[in-house]
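Every protein chain but one is kept in place in this view of the complex.
Each chain carries a letter (A, B and C) given by its place in the written order, and its residues are counted from 1.
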Amino acid sequence: MPAQDERELRIVGFLCNWCSYGGADTAGVARFTQPTDLRIIRVPCSGRIDPLFVVRALLNGADGVLVSGCHPRDCHYAEGNFYARRRLEMLKRFLPITGIDERRFEYTWVSASEGQRWQHVVTEFTRRIHELGPAQSFNPATQEEWFNLALNEASKGEACACHGS
Amino acid sequence: MERFITEANLQQFAATLAGKKHVLAPVASGGTTCFRRLVPGMRLDFSRMAVISPKDATFPRNETLLLVQRYVEESGKKLELKEQLPEGECIVIGSRPCGARGKLIFDPVYETEAIKDPYYLRRRDNTLFITLSCDRPESTCFCHSVGSNPADGTGSDVLLTAVEGGFFARAITPKGEELLADALFEEAGTRAEEAAAKQTKARELMGQAHDFSSAAAKLLERFDDMGFWQAQSNKCISCGACTYMCPTCYCFNITDDEAGLVSRRLRSWDNCMSHTFTLEGSGHNPRGTKAHRLKNRVGHKFSYYPDLHASQIACCGCGRCIKQCPAGVDIRQVVMAAQEYVDER
Amino acid sequence: MSANPYLPDMATVVEVIEETPNIKSFRLVLNDDDKMKTFTFQPGQVGQLSVFGAGESTFVINSSPTRMDYLQFSVMRVGEVTTRLHQLKPGDQIGVRAPLGKPFPVENMKGKNVLFIGGGIGMAPLRTLFTYMLDNRSDFKDITLLYGARTPVDLTYQEELPEWLGREDINTVLCVDNEYPGWEHKVGLIPNILLEMNPSPENTVAITCGPPIMIKFTLQALKKLGFEDEQIITTLEKRMKCGVGICGRCNIGTKYVCQDGPVFTYAQLKQLPSEL
Partner (left out) sequence: MSQLEELKAAIRGHLDSLDCVIGWEQGYDPLHATPLFIRNESDLERLSISPLAVHNPATYATGFAGKKIGMVVRGCHSRSIIELLNEKLIERENVVLFGLCCDGVVSQRKIRTALPADPGFVEAVEIGDDALHITLAGEKTTIKLQDVLADKCRICAYPDPLLADVLIGNKHDSRPEETLACQEAFEAKPNAEKFTFWQDTMSRCIRCYACRNVCPMCVCQDYCIAASRDPLWMSQENSPAENFMFQMIHVSHLTGRCTECGECERACPVDIPLMLLRRYMNKQVQEVFGHQAGTSLDKTPPLLTFQVEEARIKERDW
C-alpha cells in the first residue's frame, strides 16, 4: 500500500543483514502498516555499502535512497558501521554541490528488534520523498529538453567565470 | 560558385539551418569553444579553433549499433535484433580545413571492397562541411607538414574565408553550391582577390614545414628500442585527450548495455593510450605500458597507416593533441626524434 | 555475412559439451535454414559470438567444414562474455558473426606430412584442421598429433580422443605435465615430448597453438629439429572488437590479426614488429 494516494516512487533501501533487515522483518511479522515504495537490497553490513551505490542509484533514476545498518557499537562485524558512518556522512554532505537534493538520501540505524522504529523510518522517509516528488533525470529526456537546457545555460554565461587552475 | 555573406547573415543562415537540420558548430560554452549541436538562438564562435574536433558529425562519440529485445515466452526464449542505422542530414559549420580533411582518413578503413561500415558511410554521405579557412596558424598547427594548407578545401563542401565585413564563400561540391544559393549570400564582387591574398598570407605565416618523409621507416626501425619510447613517453599520463580530440583517430570500442529485457550494442570512441585497449582475456597485454601505447599511436599515424594507404599520414596537423595534452607531449617532436635518431650502439 | 558487418546472425545452441572444468564446447545452428545450408568457411577461420547484454568475443570455429551439422566453438571461462557463454543451455539464442579472418593454407599442405602440436585450449584451432584432414585423409601423407595439457582433466575433446588414438592412419600422442594415477600416456612438457618424438622436418608442416609460453618453447624445439620458419604455422590471439579490421586494436604494426590472421607462419611472424 503506498504511503499516500500517489504514484509509487522508486526508493532503494540498502539494509544490513544483521540489524536493519531483521528490523524490517520484525515490522513485517508484526504487520505494521508500511508504505511499499521501498525496494530493499540486503547487504552483509552497512560497511559494505560503497557511497557510490547510492550515487549510482540516484543517477539511474531512484527518487530516494535509504541506508540502514546496526546501531554504532552494535555492528555484527564490530566496526563496519563506524566506517560506514564516516562515508555516508561525507556523501550526504557532498550531494548539495551536485544539485541533487540531499534529502533524497538518508542513513540511519535500526536494530533487529526495532520493528516499530523501522516502520517509523520507512514511513517518514517515504513521506519525505513523496513531498519532493519524482527526481529529475540527469540526462534530459527529450530533444526539446536538451535544447532548452543548452540555451538556458548558454544565456547565463559562465557559472564560474573566474575559475582557472 | 563564389559568394559573399556578412557575419550577421552567416549567423542567421546558421540559425535557420539549425531550425531544420542537425547543425554542428563551434559554440562558446563554459569559457571554451566546442562543437555542439547548434540550437537556434546560439551564436557561432569563430574566435578560436574549437577544442573538440568536428569528428562527432561523421563518427559520434557514441552510437547504438543494435538494439536487442528479449522475450520470454512459453515456447522458449526469443531475441529480436534491431539495426540502428543513423538517419537524417548533418551540416557542420565552422570546421577548419584540418578537421574537414581529417575525416577522410576514415575512408580507406571504413569502406573497403570486402567491408563497408554502414553507420559511418551513411553519416559521411549525409554530412556537409562549411569550412572556415584559417587566417593565421597557431603554434601547434602543422597541417602544411602533412600535405595540407590553411585554406585546403579537401573534404569540405563550402570554404569560407574571412574578409572585410564578412566571409567570402566558395562552393567546392554541387551540394555546396546548393547551400550558397540561399538568399543570404550576396555577389562576391572583387572579394575573391582579398580572400586569395589572405590565404597566401596564412600559408606564409606557417613557415617551414616538417619533413616527415622518413617517418614510416624510421619509426619501425625504432620499434624494439624501448628505451627510446620510454624517454618519449616519460611525461605522457596515458589519458585520452589526444585521441578524443583528434579528427583522424578512428578506433572504437563496442560494448553492451543491458537493462531488463532490453540490451543495446554501443559503439564508442576508444583510446589506444588506455591500458584496457589491448588487454586480453587471459590478462596478457601486448601494450602493457604507456611507452608501448605511445609507440603504437605515433606508429599508426606516421608509419602503419601510410604503409597501408598510399603513403597518406593519418594526421591532419590540427595540433589539438599537442595543445590539449595535459603534459605537453608533442607528436611532432616524437616523430622528429625517431627520424633524427642516431644509433650509437 | 550481412551487408552490415556488425549485425550478427541469430543461432540456437543445440548442444553444450563440458570439456574440462573451465572449457565448454558449444554447437550452434543458424536460425535461418538457408544461411545454415549455404554457410561456408575454411579451417582456421574465426567467429564472433554475442551474448547480448554482455558483449562479443572471438573464437575459432573448431568444427570442420566437412561436417556441417553444426558450428562448434570451444570457450574457456576467463571474463565477462565467456562467463555468460558458459551459462548457455541448449535452446538458448546467441549471435554469430562468421566466418572472419584468414584460414590455414590447406592447399599448401596437400601431399605433405602434417604435425599438429596443441596445448590446452590451443587444441581448438587445430581440431578444425585435424578433423578436416581426417575427412580428406588421402590428400595428406603422415598425420601426427601431439596434444598436451596440464592434467588429464584439462584435455579437451575427450569424446574424440579414443577415436584419434585408435585410428591406424594417424599417430596420436597425448601428454600431461606430471604423473597422474591411471594416466597411460606420456608425461612431460610438450616441447620435451616433441624433441623425444624427433619428427623429421622432411616434407612436413608443423602447426602449433597453445599458451604463449608453450608456443615459445615449441618453436625453439621445432627449430632444433630442423624445421624451417616457413614450415611452422601458428595462430595468434589478440583482443578484438569489430573483427573486420576497423576498430584498430589487434594490429601488430601494419597487420591486423582479425583480418590478416589469426593464422601466420613463423616466417611471417618474424617479419612483424615484436608485439605479441
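The rule is simple: contacts are C-beta pairs under 8 Å (C-beta built on N, C-alpha and C of every residue); 3 or more make two chains touch, one makes a residue touch a chain.
Computed from a predicted model, the values in this text were never measured in an experiment.
Student: Consider the whole complex, including the chain that is not shown, and state which of A:Cys19, A:Leu38 or A:Val55 touches that chain.
Tutor: The one listed residue touching the chain not shown is A:Val55.
Student: Determine which one of B:Lys20, B:Lys82 or B:Arg136 touches the chain that has been left out.
Tutor: From the options B:Lys20, B:Lys82 or B:Arg136, the contact with the absent chain belongs to B:Arg136.
Student: Name every residue on chain B in touch with the hidden partner chain.
Tutor: Contacting residues on chain B, toward the hidden partner: 29-32, 34, 36, 47-49, 51-52, 61-62, 136, 138-141, 231, 234-235, 237-241, 243-245, 253, 255, 257, 266, 268-269, 271, 274-276, 322-324, 326-330.
Student: Extract the touching residues of chain A with respect to the undisplayed chain.
Tutor: Touching the missing chain: residues 50-52, 55-56, 59-60, 72-73, 79, 82-83, 85-87, 89-91, 93-94, 96-101, 106, 108-109, 117, 120-121, 124, 136-140, 149-150, 152-153, 159-165.
Convention: only the chains that are shown with their structure count from here on.
Student: What chain lies farthest away from chain B once each centre is taken as the mean of the Cα atoms?
Tutor: Centroid comparison gives A as the farthest chain from chain B.
Student: Quick check for you: compute each chain's CA centroid and the global CA centroid, then name the chain with the smallest gap between them.
Tutor: Checking distances from each chain centre to the full centroid gives B.
Student: Chain B: which residues touch two or more other chains?
Tutor: There are none in chain B.
Student: Do you know which chain C residues sit against two or more other chains?
Tutor: In chain C, no residue touches at least two other chains, as defined above.
Student: Quick check on the complex: what are the chain B residues that touch chain C?
Tutor: By the definition above, chain B touches chain C via 65-66, 68, 70, 76-79, 81, 83, 85, 109-110, 112, 114-119, 220, 223-224, 250-258, 263, 265, 267, 270, 272, 277-282, 284, 286-287, 292, 296, 299-300, 303-304, 307-308.
Student: Which of the residues in chain C end up touching chain B in this complex?
Tutor: Residue list for chain C touching chain B: 3-8, 10, 50, 52-57, 78-79, 82, 91-93, 95, 212, 237-239, 241-242, 244-254, 273-276.
Student: Touching residues of chain B toward chain A in the complex: what are they?
Tutor: Within the complex, chain B touches chain A at residues 27-31, 36-37, 39, 41-42.
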